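Data block below; observations after.
Other chains dropped; remaining ones untouched in position.
Note that the chains take the letters A, B and C in the order they are written out, and that residue 1 is the start of every chain.
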Amino acid sequence: MKNRLAISLFTLCSLLFTASAAHAMHISEGILPFNWALLWSLLAVPFVAWGLYKLKKESSVDLSFKPLVGLMAAVVFIISCMPIPVPTAGTCSHPCGTGISGILVGPAISILITAVALLLQALFLAHGGLTTWGADIISMGVMGSFAGYCVFRGLRALKAGLWIAGFMAGLSADWATYMTTSVELASGIKGDSPFLPLFWKVLLAFIPTQLPLGILEGAMTAGMVVLLYKKRPDLLVKMRVLKHEEVTG
Amino acid sequence: MESVTRLSVRIDSFTYPDGTMAMSGVDFSVKKGEFAGLLGSNGSGKTTLLRLMDGLLKDFRGSILLDGSDIRKLSSREIYRKVGLVFQNPDDQLFAPTVFEDVAFGPLNMGFAEKDVRELVLPALRDVDMEGSANKAIHNLSFGQKKRICIAGLLAMGHEILLLDEPTAGLDPMGEYKMMDLLTKLNRDKGVTIVMATHSVDLVPLFLDRLYILSKGSIVRGGVPEEVFTAPLEMAQVKLRLPHIAEMIYRLKHEDKVSFKKVPLTIGEARREILRVLGENNA
Amino acid sequence: MEVFSEHPKNDHLLSRVDARVKLSVSLLVLAMVLSYKGLAFPLFTLCISLVLCMGIKVRPKVFFLRFSEPVLIAFVVIMIKFLFSGQDAMFSINPWGMTITGHKDGLMDGLQISSRILGAVSVLALLGFSTPFTELMSALSWLRIPRGLIEILMFAYRYIFVLSEDALVIYNAQKNRLGYSSIRRGLSSFGVLAGSLAIKAFDSSQNTATAMIQRGYDGSLPLLKQRPLRLAEVLFSLFFVVIMGIIWNL
């Protein structure tokens, strides 16, 4: 009797668990103890400063650069609020959109864009938080943007097609974010227990939702890049994603 | 046969999530082969009503029946096989890179084979006079051309009912007439049932069978254009006006006591009526 | 976007408190919640925030939407700690050949973290509900958050509304033509939607820059200056923080 109750409780829990794991890309306000929150925030500072430095440099030449960055932040905000169906979990989840912004504007500005989108989500949607802002910037902004940017550029240098490069960039941005989030989460909630076993368990627990999510994010990123290429190649050239010859030739 | 009801709409109230009550007291029906218009000022609820009729907004009190079945119980596939909605801004609707790909989007989603898709797309482009532009890039088209492609995209899916949100807004005077001509042709020759939202008072009476006037979310008046456009004051209350021609004749009749028998809405009718009065005076 | 609450516009008891005060107090209370060991203080904070939320008449629907996700996450954290960490086993079951063990100390840890989540989120939510966006922005600049970041925030905030409307319309247009009739189709439609948004964003940014330049924009947005802080405001908030500090210390 007691056993059956426990089993049904367990099943219910795992259902709820997968449902919320899909949202767990953002580290929620309050999860991290004070020291960890401070550490991640301090780690994020130089990256954001780098983004701001780039912003200042670019916008002194081109006055439309700041509005552009603001608008891209709005796009990332909206993309990461849009529910898309996740086949395995039977729920809706959201992509993070940092892969594509990494590809389009480069890692420095992309980190800034993510920071802005995250702060707005924290303040107005209680998605993420103020004290976890730093941790979220590291996992989504820094890891996601660098992974997206480097993978895309790397594959393009190896003459990979746009779709494949875009797909792999989105996929790795998503998975890199997920790995980092797991580190942050495990270290934040470990308390007195050892870090590594908990980390593996957190990592494993998220696999059923994060594997397909990464693939979705990859497909979305690839779709965006290909659409931009077909519809407005001039924009890709302007943002220095492609060279002029690649578009005309 | 002609009097089969396709859409029957009764909405007691609809409120947007932010609390805006956008619809209250709407009750009308659209018959097969009808060309009906929804006329109303900015914010009167035209777009909201079309979205409700297309099954995009479901959270309303009342009932909308499509061929007799509750639209909330139909799957989106079942709705979109019969009903197509053209949005106000063509840039929102056209998402493929080239004209052909955009028009082919619907048929491909319906599961047609590549070859059959061509045979649906080309006639649709011909219907809107754009057959020469199949391979053009969408962003090189003019505004009016984009609106045509939007309509072609739905024609290719063979919709029997078209809902159009301000199809003539932003077009130049000649473009407006051409667009209305195109719609009239679809309605007459192919039997497509059409409901369009508009605030273009001067254009409407020339083309539409029935007219409903929306104000603050409810239909305040409905009927054939001659019944609807009667007094300037009532139109002003709903932030509209009579067509210019009607306005002038109305003033001549009521303020200057010229013996017009009715208030004509179109140039042709007005001309005949003026000539009649002139002839009377001569005699 | 319905959760994107418009509440701050209403006139209520917290709307007269300066945003700088609200922001600083929130940050201090957050720090206390995070560094507390135990359940009492976070739960106390949660209660105070809930009462204040009711006091400023937040609509229940918006309120629950805001809390639905943190509650779920709190629950997941409890489960992870309960099942995966700790020494003090409470029970052990064997469904489908797996061994699942519940730990008492893990459960306690989990409860503590969850109380922290709920307490902290409630502070954040109260701040969001009670402070208009622009005031929050000038409060941030008072906290020495760099100007560039704040300018980007302002642009982003405004265009979220413009672009989300566009996104909704594109989404409906695609649905209208059966763009989401299968997973494969849905994925490609979603990519197209996101791509169209990026194109729109680019084009509008050019137009916006032009519109701004012709009104004298030279690279930085002018911010409205703040009124000086009132003594009463400062004293009251100090008093509040001290009281919270004492409770924290208990």
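Here, a residue touches a chain if its C-beta (ideal position, glycine included) is under 8 Å from a C-beta of that chain, and two chains touch if they have at least 3 such contacts.
Small disclaimer: the values here were computed from a predicted structure and weren't measured.
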Full-file chain stoichiometry, since only one instance of each kind is pictured: A x1, B x2, C x1
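Just so it is clear, only the chains that are shown with their structure count from here on.
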Touch-based graph of the chains, sorted into line, ring, star, complete or other: complete
Pair of chains joined by more contacts [C-beta pairs], A-B or B-C: B-C
Centroid spacing, where centroids are CA-atom means, of chain A and chain C in whole angstrom: 17
Chain A-chain B separation of Cα centroids, rounded to whole Å: 43
Junction residues of chain A - those touching two or more other chains: 227, 231-232
Multi-partner residues of chain B (each touching 2 or more other chains): 95-96
Residues of chain B that touch chain C when the two form their complex: 17-18, 51, 54, 56, 76-77, 80, 84-85, 87, 89, 91-93, 95-96, 105-106, 109-110, 153-154, 157
Interface residues, chain A side, partner chain B - complex: 227, 230-232
Chain A residues within the chain C interface of the complex: 2-3, 6-7, 10, 13, 16-17, 19-21, 23-24, 28-34, 37, 48, 52, 55-56, 59-60, 63-64, 66-75, 77-79, 82, 84-85, 87, 97, 100, 104, 112-113, 115-117, 119-120, 122-127, 129-131, 189-191, 193, 197-198, 201-202, 205, 216, 219-228, 231-232, 235
